[in-house]
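Missing here is one protein chain; the remaining ones are kept as they sit in the complex.
By written order: A, B and C. Residues from 1 in each chain.
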Amino acid sequence: MYSFTCDYTEGAHPEILKRLAETNMQQEPGYGEDSFCTEAKTRIREAIGCPNADIFFLVGGTQTNSTVIDGMLERCQGVLAVQTGHIAVHEAGAIEFSGHKVLTLPQHEGKMDAGDLEAWLEGFYADETYPHMVQPGMVYISFPTEYGTIYTRAELESIHTICQKYKLPLFIDGARLGYGLASPAADVDMEGIAHLCDVFYIGGTKVGALCGEAVIFPNGNAPRHFFTHIKMHGALLAKGRLLGIQFATLFTNNLYLKLSKHAIEMATKLKAVFEQAGVPFYINSPTNQQFPILTAEQMAELEGKVAFEVWEKLPDGRFVTRFATSWATKQEAIDFLISCRSL
Amino acid sequence: MYSFTCDYTEGAHPEILKRLAETNMQQEPGYGEDSFCTEAKTRIREAIGCPNADIFFLVGGTQTNSTVIDGMLERCQGVLAVQTGHIAVHEAGAIEFSGHKVLTLPQHEGKMDAGDLEAWLEGFYADETYPHMVQPGMVYISFPTEYGTIYTRAELESIHTICQKYKLPLFIDGARLGYGLASPAADVDMEGIAHLCDVFYIGGTKVGALCGEAVIFPNGNAPRHFFTHIKMHGALLAKGRLLGIQFATLFTNNLYLKLSKHAIEMATKLKAVFEQAGVPFYINSPTNQQFPILTAEQMAELEGKVAFEVWEKLPDGRFVTRFATSWATKQEAIDFLISCRSL
Amino acid sequence: MYSFTCDYTEGAHPEILKRLAETNMQQEPGYGEDSFCTEAKTRIREAIGCPNADIFFLVGGTQTNSTVIDGMLERCQGVLAVQTGHIAVHEAGAIEFSGHKVLTLPQHEGKMDAGDLEAWLEGFYADETYPHMVQPGMVYISFPTEYGTIYTRAELESIHTICQKYKLPLFIDGARLGYGLASPAADVDMEGIAHLCDVFYIGGTKVGALCGEAVIFPNGNAPRHFFTHIKMHGALLAKGRLLGIQFATLFTNNLYLKLSKHAIEMATKLKAVFEQAGVPFYINSPTNQQFPILTAEQMAELEGKVAFEVWEKLPDGRFVTRFATSWATKQEAIDFLISCRSL
Partner (left out) sequence: MYSFTCDYTEGAHPEILKRLAETNMQQEPGYGEDSFCTEAKTRIREAIGCPNADIFFLVGGTQTNSTVIDGMLERCQGVLAVQTGHIAVHEAGAIEFSGHKVLTLPQHEGKMDAGDLEAWLEGFYADETYPHMVQPGMVYISFPTEYGTIYTRAELESIHTICQKYKLPLFIDGARLGYGLASPAADVDMEGIAHLCDVFYIGGTKVGALCGEAVIFPNGNAPRHFFTHIKMHGALLAKGRLLGIQFATLFTNNLYLKLSKHAIEMATKLKAVFEQAGVPFYINSPTNQQFPILTAEQMAELEGKVAFEVWEKLPDGRFVTRFATSWATKQEAIDFLISCRSL
């Protein structure tokens, strides 16, 4: 059976395993002070065109969101996100655990609208009781979003401009950053991302690594004590080499984008399978997550053959499903899907 | 140059890398529901003789301490530990970040004394103002301690008895558990540990793994919602397979204890090097961490040849140092140390 | 100028000041162990028909909500409330500060609908990813709500039944409890409230006291260590007598309800003033808060004569305002309002 349930079903790209093995017995200091982390930082700084960037390697996505947000907010500030933002729904309250409210805005195909953001902020400060409410302290968006959609450069610029007007740092959750940047629909590259926000992360877990997210403060603007802050959050890896080696490898010979492009190619083919079968989509995603709407019959036909996620049952009895491709998706998996009678 | 600075300077035992590679493209669900985690849990339950144990795999030590302690304490409770306990000193306030005070007792070569514990508890409840103070909610000890010392079975039993009398769960930090159990001075095995506490963890990071700590509630006594709690703490690994594979490997063919024994053999040889040179020790450690007291001349002689940690400068000008061996320490490193003129 | 801005513009009912003065030099222990707190608890237990109730006196509303909610939730649980609930909007993130998310449901004239609640809970547990989300741990409603509306007994029973089905404690925020119970629209009394929830509080601050809220666990079901928990939250008053005297007075000769009834009589007259002037209401409130919709001209006419709050500007240019009466509202204030030309 082939699984399209998510983009973290396999291990790591073989190059990563190879380099882990090659360097295995090399003695290195812990906590990110190893030579691999140094190498990875250099490579990433080059890739994003930010020679002064502060870079930290963390282990996972929820951890990264919580550590970054809590690290940049003042005590009585909250973070603005759309209702469907990962931090608002699927992080088990990790942001609130650190003491901060997630202030939610409406979502538009998973995206934040600059107009909504500005209206919210204007409304907030127009309400004279605002000192009795959580103060906005940061804007959080995902690229791509939880629905696979991506922001255009113009949209990012609009949001960033409003953030600057209100002195709010803009944080881009890039858990699937590569899959956004590799999309044919993208009109921004990694350097563009770095210049349109105050902090972002490059997701490794979903793009070829065993684990790891690279947090980047493009202008060397990491909060002081951020290392200690990471440790306090339980997010400091003793053998930082594990993260350093992975990111050094992903940023050698453009591997990160190559893997991302593969996932998008597979997603495009997968999308075509459904389109040719006349299956509609819940949302028009240009990235590695696709959301076909299946009938009960189609679901039954695929059962036991292909694994995928069911997101929602629609009132008419059909199901919104999620099929994800990744760096590891094989052509044979797509071929098998094509062979399934119901599609 | 050979480094004895700590026990996490290398990658992972080759068997682990091998199995990571072999299983790399096998598709598995995330978040610890993969077949490797299941296998690892089965193997660990056998090794500790607790068929009903609840087991969770976390990534690192500070994270594990913080997640377990916060998960078992009520809101206004604190955790009792010796002053030199890892949670009291070197975790950047991770316990306090989760809202709990570390209540400290005196240390005796890094260990908690059952008598001290009982006296503290008696004194606490004898003070009629105790409801105005942090309530004791758990006892934390390390096996081995931060000074490399270990508890005897009798000492563990004494502490456990007091814990039971006061209805306090006993938590054993086993970041270096293998190195304690493999010590010739140990009169308790892993099954014994499991039966003398309410929760403990088997450290992987320092004993052959790239990362990973196995948290064990021996009697199936994990707090409800503990999975969600782990996620909230940012401690849930998406690719749980990384942890599952490592622990499954470490608990196949007794690898965990074999690696531990190797480290202890190397430590015994290392200790002999210093003893034969007439170098005194700060503490008599029977495990993989050794604390020779070196003169400034001896320090100078070793500089640039052998790396180690300086813990403290004594009033008389000498230095307390730490030399750690591990599963990865080579005989040639010991030989090189012997060859250093000053020893 | 008369102010209708809120229900805490005056000091305390004269009986309270009188008793404060009479008992002033009587020496009493601190922290709620004084004889007045004991008296107040006895009187409240009688008034609510719960002889075993656990009762604690806190100082203010936000503090009480935060202390109670954090005291009853487990670590990774959140509290369910309607979007307009006080804890969701106007408490500066006090609930999140204590680590818990406020999970919001739609509001219906400020109230939670039992059907919405059940649907939310069913949906939550039907989503197989629920362990990755904040766990529901309590239901919070206000009586009356932030819009002045009140629940019927049947509505409370419906909500309570669902809470019991899902083992969720029901918490009733009674910051203005008296004004709800004294409403002609109320079909439940204080004893009824006590029997239809797991914890509630009787608001003193807005009903005749200088400060103070009486938290009640009707079945003696206070969480253990709740006294310590209050202290930890900074909510324990040294001179507990200040709270004890006030609640003892309010619960002598039915003063609390008498004061409440006065406020409702004044509100009824105030409502009539607007009705007779043909002014529409934003919401039909049967309690002490009234929400007339005024035109810009009406606003201008009242300016400098009568103080009130502006809640919202409507798209058509009119304004939703709030006029509150209280135990202290004088008939002459109503008369003056009647005399204002624009009404």
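In this text, a residue touches a chain if its C-beta (ideal position, glycine included) is under 8 Å from a C-beta of that chain, and two chains touch if they have at least 3 such contacts.
Remember, predicted model here, so these are calculated numbers, not experimental data.
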- Item | Omitted-chain contact residue, chosen from C:A40, C:L117 or C:L236 | C:L236
- Message: From the list B:G11, B:G32, B:G60 or B:G78, pick the residue that touches the absent chain.
- Response: B:G78
- Note on the structure: Residues on subunit A facing the left-out chain by the touch rule are 31, 70-71, 74-77, 99, 131-135, 223-225, 227-229, 231-232
- Absent chain, residues of subunit C that touch it: 2-3, 5-6, 8-12, 14, 17, 20-21, 23-30, 59-64, 66-67, 91-94, 97-98, 205-206, 210-211, 228-229, 231-239, 241-242, 328
- Note on the structure: Omitted-chain footprint on subunit B covers residues 75-76, 78, 89-93, 96-97, 99-102, 129, 131-134
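Please note the rule applied: only the chains that are shown with their structure count from here on.
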- Taking each chain's centre as the mean of its Cα atoms, which chain lies farthest from subunit B? C
- Approximately how many whole Å separate the CA-defined centres of subunit A and subunit C? 42
- So what's the Cα centroid distance for subunit A and subunit B, whole Å? 33
- Note on the structure: By the touch definition above, subunit A meets two or more other chains at residues 91-93, 97
